[in-house]
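Removed from the display is one protein chain of the complex; every other protein chain stays in position.
Order of writing sets the chain letters: A, B and C. Residues in each chain are counted from 1.
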Amino acid sequence: MNRQIRIGVIGNGTNLISEPVVKISQEVGKIIAQNNAILVCGGLDGVMKFAAKGAKQAGGTTIGILPYESIDNANPYIDIPIATGLGEARNILVVRNSDVLVAIEGRYGTLSEIAFALKLHKTVIGLNTWELHKRSEIDKKIVKANTPEEAVKKALDIASS
Amino acid sequence: MNRQIRIGVIGNGTNLISEPVVKISQEVGKIIAQNNAILVCGGLDGVMKFAAKGAKQAGGTTIGILPYESIDNANPYIDIPIATGLGEARNILVVRNSDVLVAIEGRYGTLSEIAFALKLHKTVIGLNTWELHKRSEIDKKIVKANTPEEAVKKALDIASS
Amino acid sequence: MNRQIRIGVIGNGTNLISEPVVKISQEVGKIIAQNNAILVCGGLDGVMKFAAKGAKQAGGTTIGILPYESIDNANPYIDIPIATGLGEARNILVVRNSDVLVAIEGRYGTLSEIAFALKLHKTVIGLNTWELHKRSEIDKKIVKANTPEEAVKKALDIASS
Partner (left out) sequence: MNRQIRIGVIGNGTNLISEPVVKISQEVGKIIAQNNAILVCGGLDGVMKFAAKGAKQAGGTTIGILPYESIDNANPYIDIPIATGLGEARNILVVRNSDVLVAIEGRYGTLSEIAFALKLHKTVIGLNTWELHKRSEIDKKIVKANTPEEAVKKALDIASS
């Protein structure tokens, strides 16, 4: 692959995220940019905003795929906002446009993206995110990471393999 | 609500499902129809097909929301096939068109539908399906049921409340 | 084809339509139902509402494919409302779910449906609707009709051929 790797960052999209999650998101975005990968996200608030902010501070490129009909509501750190008008269904476009994803905590929207990613055979690196259990067995498809560095390193390794 | 209740049935869409899952799916469909509710599903194979078959055997109505561009690939038990051409993104339309959902086992596609349902504040009744854990806590949003009767009864109670 | 024919009816979706258009819409819906075909439309107001009303008065079946996230805003003559949450992109689902279409006057939304239909090699019967010109040549793909009877007859002939 000689195009730039695209890493999706998914997580809580509200501004209710905790200070540690703000820092982790920003750090993940920064390390993505430092490794010359493109950040893909949903373009709105919370984890998406701070990850995009981190990427921009490191001079990276950010794509935000919005649920809305116009690009006016993208957060200010999005270079390339894409308006869809599809509502929640835009989540699947975030997944389709990521070579690999990093999930930072997150709620049901994030879970829908994790599920779509696994369905499409894409890897999700998890930072304190959902664990999937099925009939008491833990599903191993989410690759755990403990730090932003580890998460992005694993994501890059997988995307370039 | 004086319109008919719509119950979504989600689960493994391949024909690799086990004999017990075939029976459970068919039974769920039958009981939905016997209670004068409409069955909504993805219109294809596996759990969707046997649930629709059960509903039709009991004289019910079935809606199948297909990922494809044409209605020709709906299973033969679908009364009202809806072609979307949206691929996997049709999963969210299955959820939007269900008042409540019953998940029968299932894999990642099913998980994406469960996640969308919970995001949209709809209840999912689970028959041996995914358990959601988050930081070691079990998420209680999927209401467990042990039999098709119990699952449909809980679904109807919630939809009519 | 041993399933029921589906005829899409498209036109101005606002309640600003003239009295003659109200009558034509209702008549088209009625004749569709009298011929045992299913009416497919966008489920909202204007031409869609009066066509669905006509179909219901003749005991027919009506499908309404809505732009909204919930089925609550369908007009009262829709038997099977389908919520999409896709906004204007739902127009293409109206086309995909019609074997043939009848366009009654209409504005730009109707034109988008006509264009999608022709792109998908489906026939559009036109009642005083758009004419398509390209470099001074009239495009003959919209089959003109002068009355509701003629429009539905032509639609049925094409769908069953």
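Note that in this section a contact is a pair of C-beta atoms (placed from the backbone, for glycine too) under 8 Å apart; a residue touches a chain by one contact, two chains touch by 3 or more.
Note that the structure is predicted; figures quoted are calculated from it, not measured.
Trainee: Using the definition of touch stated at the top, determine which of B:A89, B:I125 or B:A155 touches the missing chain.
Mentor: Within the whole complex, the residue contacting the unshown chain is B:A89.
Trainee: Out of C:A58, C:L111, C:V143 or C:A159, which is the one that touches the chain we can't see?
Mentor: Hidden-chain contact among the options goes to C:L111.
Trainee: Which of A:L93, A:L111 or A:V124 touches the chain that is not shown?
Mentor: A:L93
Trainee: Spell out the interface residues on chain A facing the chain that's missing from view.
Mentor: Against the missing chain, chain A presents residues 63, 65, 69-71, 80, 82-85, 92-93, 96-97.
Trainee: Touching the absent chain: which residues on chain C qualify?
Mentor: Counting only chain C, the missing chain is touched by 86-89, 92-93, 107-109, 111-112, 114-116, 118-120, 128-136.
Trainee: Provide the residue numbers of chain B that touch the chain removed from this figure.
Mentor: 69, 85-89
We adopt the following convention: only the chains that are shown with their structure count from here on.
Trainee: How big is the rotation, 0 to 180°, that puts the C-alpha atoms of chain A on those of chain B, in steps of 5?
Mentor: Best-fit rotation on C-alpha atoms: 180 degrees.
Trainee: Suppose every chain is reduced to the average of its Cα atoms; which one is closest to the average of all protein Cα atoms?
Mentor: B
Trainee: What whole-Å value do you get for the distance between chain A and chain B if each is reduced to the mean of its CA atoms?
Mentor: Centres of chain A and chain B (C-alpha means) sit 29 Å apart.
Trainee: Nearest whole angstrom, what separates the Cα centre of chain A from the Cα centre of chain C?
Mentor: About 41 Å separates the centre of chain A from that of chain C.
Trainee: Do you know which chain B residues sit against two or more other chains?
Mentor: 92-93
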